[in-house]
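My questions will all concern the structure given below.
Only one protein chain is missing from this complex, and each of the others stays in its spot.
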Amino acid sequence: MYLRNALCAASALAVMAAGAVQAETTVTIATVNNGDMIRMQGLADDFTAQHPDIKLEWVTLEENVLRQRVTQDIASKGGQFDVMTIGTYEVPIWAKNNWLVSLNDMPSEWDADDILPAIRGGLTVDGNLYAAPFYGESSMVMYRTDLMEKAGLEMPDAPTWEFIKEAAAGMTDKDSEVYGICLRGKAGWGENMAFLTAMSNSFGAKWFDENWTAQFDSEAWKTTLTFYMDLMTNYGPPGASTNGFNENLSLFQQGKCGMWIDATVAASFVTNPNDSTVADKVGFALAPDNGLGKRGNWLWAWTLAVPAGSDATDEAKTFIEWATSKSYTELVASKEGWANVPPGTRTSLYENQNYLDAAPFAEMTLNSINAADPTNPSVDPVPYTGVQFVAIPEFAGIGTQVGQEFSAALAGQQSVDEALAKAQALTTDEMEAAGY
Amino acid sequence: MATQHSRSAARIMMAPAVILLLGWMLVPLTMTLLFSFKKYLPLRGGDLGWVGFDNYIRFVSSSAFWPSVQATLVIVGGVLAITVIFGVLLALLLDQPMWGQGIVRILVIAPFFVMPTVSALVWKNMFMDPVNGLFAHLWKAFGAEPISWLSEASMQSIILIVSWQWLPFATLILLTAIQSLDSEQLEAAEMDGASPLARFGYIILPHLGRAITVVVLIQTIFLLSIFAEIFVTTGGSFGTRTLTFLIFQRVLESQNVGLGSAGGVYAIILANIVAAFLMRIVGKNLDA
Partner (left out) sequence: MARSVTQQRKAINTVAAWAVGLLIFFPILWTILTSFKTEAQAINDPPLFFFFDWTLENYAVVQERSDYMRFLWNSIAIAGGSTVLGIIIAIPAAWSMAFVPSKRTKDILLWMLSTKMLPAVGVLYPIYLIFIRLGMLDSRTGLIIVLMLCNLPIIVWMLYTYFKEIPGEILEAARMDGAGLKEEILYVLTPMAIPGIASTLLLNIILAWNEAFWTLNLTAAKAAPLTAFIASYSSPEGLFYAKLSAASTMAIAPILILGWFSQKQLVRGLTFGAVK
């Protein structure tokens, strides 16, 4: 190991010495440690080969740490990063503060019109595009075809919540550690609240009414949370209140979940035979509904954006162009296979027969993304946009605290009523502090 | 021996350290105080003007405030109790003659070197995970239902993790103190027929007074501000939101710097109350 490290260090020095000959611009990229971004980092040699005058520095952090770092940096104009990985929640808020560089002048080969309209709409503020989607996702039902068969049930393409409950009951076999349903329980606005907010939409619940009054005291929220708790306590895995996306992914890959309603990007992980023990037994369906006209699926994209304080704006754009281009997709496909390309951003990908053949989940992913409506998320009209979030600066803080109350309820530390009452109180409080 | 000359020299020599620390304390503190009287929301344009004591009132009247003070004190108190009690017992054990004492000491001291982030990650995932954790395997092996440690016993779990990190520290200080104990005194007591318990209560424990004080003082300073252990494991859920963590949520998650700064001022006040309390005891004990 030491020899290897020494060699690495030596070769790194040699590379640096060679690179120092020409004037180099350093582009510092803050990104999240998700599989697709790690892959991007691994493939970055392709970019530096094309652009020897640009040096890439990677700051790869776990999602919560990343979010805290980039928000802190952009809010106080620290200028530490040239490219930031942010989500569809941050983009409109930051763009309104003029914190992001517009990407309108991306070259025509990059083909902005190819970006899926639902995703592009969320990244556009006043007609200007402020971030380039790296991958996009909605949520859907992933289920074990073998367990469904064993339970004597058949999953429709568009199930209802009642059916999900029936199926969960049928598939649960706690003695052999198979739990009918795995859902997010870990507190966080991007964890359990992403799921619950999207779910609540299909139950007719909403965060705020048109006067920005918190709605956790509504009957619809109570039904939502009661239904969720009922599912999870009877058919969920132990310790569900600390399970987020990653924990559930791991459970599903180990064959411990009958169904999992979560991000569509997970589809390529659960069907990858290298990581998943159930790769060939997974089926997909749209997120459930209750017949009220809205489904419980969200819309999200991880995007790359250039902060206004960057001192390497052009180089940063060059990098973003590379990372979100069609040719990057082809690069990944040639190295890792079509099933592993970053999904959910471009129309052309869903017209590519190679991709459709390699990715059995492609159609359902596209349908789910198209079924989400961020401007009109709930059954009733609401004053905000965002399906599983509310696009106001205060939401991250409020969402996480509400998430903690719901998570505590799932852990059995308080009742549904208590959790909702606390959520209502703290949301009202925070909204007041923000001046609504 | 302290001449006028050496006094002024002493003052000059102390100056760099004192001035640096004064700056380190005053500059951020002044800015924190300043922010705490402002409506300061970076995501809504930054400084939105003076608001008087609004932030202070809002911070305390929030339903999260008192539970967070309580959580802070429970964690600090819990860890102190565990590390001192087990530290004394462990120190007594390690003081006994045995084979391989050096190696055992190395084993015991090791957790102190592990960074808090790493230890939190390791405990959370590899031990306390209700499905794949080692504890879950162990529970299942005995036919018991695995416990979801971080949600069902969140406080205990965090106290366990933090205690694991600080037990070596306490043990080592206490061990050194025990080793410095005059063994003739113990022998004399033994000859007089004092029971082991009596010897412990009347000779060893009083001798350890100073060492225990130091353990309590130093650990309290570090424990009041523990952050990584909570951030990594529960993220403040399940009643583990300490005052430090609450401020973190206000400043970084809600991006309400004014409110968070007011919280920071409260935390400083709390720290000073604890400090004053400790200093009184320590001051006395250090003189002795």
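Each chain gets a letter, A and B, in the order it is written, and its residues are counted from 1.
In this section, a residue touches a chain if its C-beta (ideal position, glycine included) is under 8 Å from a C-beta of that chain, and two chains touch if they have at least 3 such contacts.
Keep in mind the model is a prediction, meaning the values are calculated, not measured.
Enquirer: Looking at the whole complex, which of A:102, A:218, A:253 or A:424 touches the chain that is not displayed?
Expert: The single option touching the absent chain is A:253.
Enquirer: Pick from A:62, A:157, A:210 or A:418: which residue touches the chain that isn't shown?
Expert: A:62
Enquirer: Of the listed residues A:38, A:153, A:356 or A:431, which contacts the missing chain in the full complex?
Expert: Considering the complete complex, A:38 is the one touching the chain left out.
Enquirer: Could you list which residues of chain A touch the chain missing from the display?
Expert: With respect to the unshown chain, the touching residues of chain A are 1, 4-5, 8-9, 12, 28, 30, 33-35, 38, 41-42, 57-62, 65, 68-69, 72-73, 76-81, 244-247, 249-250, 253-254, 269, 275.
Enquirer: Using the touch rule from the top, list residues of chain B that touch the missing partner.
Expert: Listed in rising order, the touching residues are 1-2, 6-7, 9-11, 13-14, 16-18, 20-21, 24-25, 27-29, 31-32, 35, 90, 93-94, 96-101, 103-119, 121-123, 125-127, 132, 134, 137, 140-141, 164, 167-169, 172-173, 175-177, 180, 183-184, 186-187, 210-211, 213-214, 217-218, 221, 224-225, 227-228, 232, 243-244, 247-248, 251-252, 257, 260-261, 263-265, 267-268, 271-272, 274-275, 279, 282-283, 286.
Everything below uses one rule, namely that only the chains that are shown with their structure count from here on.
Enquirer: Find the geometric centre of each of chain A and chain B from their Cα atoms only, then give the gap between the two centres in Å, rounded to an integer.
Expert: 36
Enquirer: Looking at the complex, which residues from chain B come into contact with chain A?
Expert: 39, 41-45, 58, 62-64, 129-132, 145-146, 148-152, 231, 234-239, 241, 249-250, 252-256, 259
Enquirer: So in the complex, which bits of chain A are touching chain B?
Expert: 64, 68, 71-72, 75-76, 93, 97, 177, 186-188, 237-242, 247, 250-251, 256, 393-394, 396-398, 400-401, 403-404, 407-408, 410-413, 422, 425-426, 429-430, 433-435
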